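Only one structure is covered here, and it is reproduced in the block below.
Note that this complex is displayed minus one protein chain, with the remaining chains in position.
Entry: chain A
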Amino acid sequence: MEGGLGSLGGCGGSSGAATNDHTMSKVEVAEAEASSYPVEAELELGLSLGGGGGGGGGGKGKANTWGERGRILIAKDFPSVVSQPQRPNNNNTSISPACVVGSVSGTKRAADSVSHEGGSPTAGSQVVGWPPIRAYRMNSLVNQAKAARSEEDKGIGEKDKSKDNLKKKICNGNKISAPGNEKGHLGFVKVNMDGIPIGRKVDLNAHACYGTLTQALEEMFFRSTTSLNSIGGEKQQVTKSSRLLDGSSEFVLTYEDKEGDWMLVGDVPMFLTSVKRLRIMRTSEVNGLAPRFQDRNEKQRIKPV
């Protein structure tokens, strides 16, 4: 696992060579390296590598071991699949070389899931838990921004928001104004799974498409019991709750919308703005929706939200 500066010049963990003198060469080397921008660029990548692997596709071989684990079904797995509009990649490449926040609950999945988006650059290096702002405060700022936007353009996907709103504050008597936020971070929603008393939380905005979201949820709930080779490389995983029956799954992903109704995830592009919480439900409880055998199509994984 690479920590931030630890990846720089291999200084980490080896105190043997260092001397007491604060002008010691190792520190100087580190400083020299730190002050040259190419290295800073490395640092940025280092930060984004929180989840390991960097870039697209690498990491923990999730894509490959897919089929062996339990799956969570979403709308597209059912007969009347609605094809969703392509969500343009909205990574703001003019973000200062700093970190853009991805507050993911305790995991570094943000880096992984973003990197799955067809090899696009990681959205300005999302670092878990940075900047150090209480989750409550983050969520409230974000929700205020979200509410402002949803008032302004109903029915348009969040990603269509123009960049003008980014820094503008619109004030009039009845509108809620807030600094625009391009990425539309939603904050965390609770996820409960039938049969498991303790729930989890997931940052919806850390996932650009349903594919990565369901992957993340599967990681959370269909955890493997065998030991994993965590020193990298492929992992053989046997899930304890693998429920593959002809490619369909025992579980379905649903969400509760603003009106309190439980809806199947995947039908609606506006899902993100109306979800209150998620629930992984047993398929048997879902009336009238027959899980259909489908060859898992890699492309479908990347279907945008």
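By our rule, a contact is a pair of C-beta atoms (placed from the backbone, for glycine too) under 8 Å apart; a residue touches a chain by one contact, two chains touch by 3 or more; residues count from 1.
Keep this in mind: contacts and distances are computed from a predicted model.
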Problem set entry | Record-based protein name (UniProt) of the chain missing from this complex, from "Proteasome subunit alpha type", "F-box domain-containing protein", "Centromere protein W" or "SEC24 homolog A, COPII coat complex component" | "F-box domain-containing protein"
For this session: Quickly run down the residues of chain A that touch the omitted chain.
Result: 1, 3-6, 11-16, 18, 20, 22, 26-27, 30-31, 34-35, 40, 43, 47, 50, 92, 95-101, 103-107, 124, 127-138, 140-141, 144-145, 166-167, 169, 171-179, 181-183, 185, 188, 198-201, 203, 219, 223-228, 230-231
